[in-house]
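Take this structure, written in structure tokens, and hold onto it; I'll ask about it next.
What follows is an incomplete set of chains from the complex, kept in their original frame.
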Amino acid sequence: MRILVVNVNTTQAITDSIGRQAAAVAAPDTEIVPVTPPFGAESVEGYYESHLAAVAVLEAVRTHAEPFDAVIQAGYGEHGREALQELVEVPVVDITEASASTAQFLGRSYSVVTSLDRTVPLIEDRLATAGLTARCASVRASGLAVLDLDRDPDAAVEAIAEQALRAVREDHAEVICLGCGGMAGLADRVLERTGAPVVDGVTAAVTTAESLVRLGLRTSKVRSYAPVRPKRFTNWPPRAG
Amino acid sequence: MRILVVNVNTTQAITDSIGRQAAAVAAPDTEIVPVTPPFGAESVEGYYESHLAAVAVLEAVRTHAEPFDAVIQAGYGEHGREALQELVEVPVVDITEASASTAQFLGRSYSVVTSLDRTVPLIEDRLATAGLTARCASVRASGLAVLDLDRDPDAAVEAIAEQALRAVREDHAEVICLGCGGMAGLADRVLERTGAPVVDGVTAAVTTAESLVRLGLRTSKVRSYAPVRPKRFTNWPPRAG
Amino acid sequence: MRILVVNVNTTQAITDSIGRQAAAVAAPDTEIVPVTPPFGAESVEGYYESHLAAVAVLEAVRTHAEPFDAVIQAGYGEHGREALQELVEVPVVDITEASASTAQFLGRSYSVVTSLDRTVPLIEDRLATAGLTARCASVRASGLAVLDLDRDPDAAVEAIAEQALRAVREDHAEVICLGCGGMAGLADRVLERTGAPVVDGVTAAVTTAESLVRLGLRTSKVRSYAPVRPKRFTNWPPRAG
Amino acid sequence: MRILVVNVNTTQAITDSIGRQAAAVAAPDTEIVPVTPPFGAESVEGYYESHLAAVAVLEAVRTHAEPFDAVIQAGYGEHGREALQELVEVPVVDITEASASTAQFLGRSYSVVTSLDRTVPLIEDRLATAGLTARCASVRASGLAVLDLDRDPDAAVEAIAEQALRAVREDHAEVICLGCGGMAGLADRVLERTGAPVVDGVTAAVTTAESLVRLGLRTSKVRSYAPVRPKRFTNWPPRAG
């Protein structure tokens, strides 16, 4: 099967990293197709960028030339998953939701550790809209910006592990979801510090998408995600900039 | 004061109608500035169009040449209000939220009557994200598309009044919010049929926005709606189509 | 229009202060009529006094000689708003609810800072009954009694600002509602300390009531607030003491 | 022990009936003292009367000449229980809460069947404030006014049993709470019709109050129900009318 894994940031290096993570857990017969959105912010860290990303991801998927069996939206706490479900019939998996759903099988409650404090509300919104908050102990921020994660990986791991430890001790989290992308080895080191299983969103999304495809399941079209009604659009899609 | 009232549909006639409604209740010293989004769907009736509209409204507000004191997003159950709050410091009022907040002062519970069934989930999402569901008795659909409302106004009133009546009788709604724009006289006729006060989103948003401005209040910048971080954007904004 | 602003305490100085605050934000054509309840406690700081106040406010409104267009109940976290809605057809606005509704337009969550710890449960009850708790981050007490606020205004501001700051930092409040009446300049100084918008209940209630009147809206009579059924009352109303 | 059972209506016949019901289940060494409030409505069927009753019950209890071991507020869905708890140290039991708490031991969910539709919101408010809604399947109205219950007892039983049956069949109630006072034999006949256990508020409150007294428990004074602070009251208490 072929799975589109669509980055929400326009930074190609992040797309590459996400693609490698996804490929590492994909089944042998799964082809991972990493996609960079055609427009938007180099890193998505707030509502404004998230809304741009939603539309850019939609445009990337809508115009993708080859057939695919599932779509993964690889942004933590972003908008637009529901619109993707209107657009396609194959399963759509958001990494925020995949990691929370996965975490719920491993412990009684989970916490998310993310980058900047300002992205916490977006993640809380996404979990709430998806009906995944009942077992969410907390969403905590490490204080690191997305693009800073690579600059000093050791400091990044330390800041993230510190919040994970507080989630376990103070919030009674039993599983940690990493709400920020792409550091090799991050999960292992957080597990070592906390003793709690660590779920990475991209990899959880890959096995979730594969599961849905193997079960022959498709997006429901009976109400919320029925196909877009035919109508006139003005000045859209945009011409390439 | 000057209030931008931004339509989410690209249909100019709807912008005009919204502008007239808004002006009718505005205080004498309030200037209503109706705005049509620069791109998007002629009518917004689902997640895909809603996400396009969110970005188009953001772009319209971001590039508005003259100063303004408040922004009204004039779409029922649409996305993007939070991103507007990041973008500006003046108050931002969504008509879904303004009508629900207003309704809550008039009765113990309210129902929304909207156009198509497929837009019900979007309205429910918006009310939930805004923390306004505790007193929401139901969101009901009349089955009419946005652009059909004008074609046979009598049938439209009838379909809407029918759902409003069921909301009062079956769901124990005590106030009705009209979740669809612009029919002159609609509110009066629904009130006549149900006996329940009827709140129109656009007009409720105007007096709400005026209140916030008169009280000297501005959007909080301490966390969720802090200004957008400086960063590089790719292929955005789009060139005019 | 004419708005009754009914104090819940029998202390005339508080009525005067509330009246001045209300008049300061009222529209030019709005007449603010401050009312002191005919009986009850000099300051309302608990369930017992709150229930006396509810009945006293009802009696004040029921016997008010002149017509009026709206009623504001100017007590934070008090009882009786629903009974007022049975009694009259014009809009009734409780300041607890007006400030919370207003705050919800400005930030993702709000906290209330009030006087004594024992009044916190009353405020929480009121917000819950009104369906306004989903975005309430916390209700915090400064530890000051109502009548102490005037004795050492600087200490009062300090105690309130301290709790507001903790609400922002620890509870993630983005807006502060002042749950205690009448100190000139209090809002400004709390804003200065916290950076968060500060909503005062009395002034928010005035613009809310004006909005409802201008929109031509009235209290719903279809169920909860239907007029009182005709019946025999014993030993009521009381003779003047 | 001596238990005050305070009617909320000023109709002496209702007080007598409540007293007989209470005495019928009281332990041999329990003295039931029925009390009629000193002022208020002949029957309480709305917010206005409920607030008068709250204050009248408080006044009756405050001025009761002899010592007592517990207080029962014998009105369904009324206000003022919390204020009674401030006033006294002995246990205070509201019949709405006693019947719901009792019902929860007998089945997975319960419904309340009450008199007029307009009292449903008051009962819902009381259950919510007491934290007893999670297992409440519904609150249904028979459409009968309080004072009509005695006029045609057979019709009354029929109307109440009809709603009880619908609660069991449509709302999945497993226990029925009778939200209206005093008809001999009502419980038996509703049980016969529905097969579900039927809980009467007054009798449930008597055994609950006796339990609390026998366990040596008293009202908590650590926060919400701390004694009323000493303060000046104006024109209160009222002179006898």
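Per-chain residue numbering starts at 1, and chain names A, B, C and D are given in the order in which the chains are listed.
The criterion applied here is as follows: a contact is a pair of C-beta atoms (placed from the backbone, for glycine too) under 8 Å apart; a residue touches a chain by one contact, two chains touch by 3 or more.
Keep in mind that what you see is a predicted model, and the values were worked out from it rather than measured.
**Student:** Give the total number of copies in the whole complex, keeping in mind that only 4 of the identical chains are shown in place.
**Tutor:** The complete complex, not just the displayed part, contains 6 copies.
Methods note: only the chains that are shown with their structure count from here on.
**Student:** Taking each chain's centre as the mean of its C-alpha atoms, which one ends up farthest from the centre of chain C?
**Tutor:** Result for max centroid distance from chain C is chain A.
**Student:** At what distance in angstrom does the C-alpha mean of chain D lie from that of chain C?
**Tutor:** A distance of 29 Å separates the two centres.
**Student:** Would you kindly tell me how far, in whole Å, the mean C-alpha position of chain C lies from that of chain A?
**Tutor:** For chain A versus chain C, the centre distance works out to 44 Å.
**Student:** Listing for chain B: what residues touch at least two other chains?
**Tutor:** Residue numbers touching two or more other chains: 82, 108, 223-225.
**Student:** Residue numbers of chain A touching chain B in their complex, please.
**Tutor:** 10, 38-43, 45-52, 54-55, 58, 79-80, 82-83, 85-87, 117-118, 121, 125, 128-129, 145, 223-226, 228-229, 231-236, 238-241
**Student:** Flag every residue of chain C that touches chain B in the complex, lowest number first.
**Tutor:** Counting only chain C, the residues touching chain B are 25, 27, 82, 91-93, 97-98, 101-102, 104-108, 130-135, 168, 172, 174-175, 194-197, 199, 203-204, 207-208, 210-212, 214-215, 217-225.
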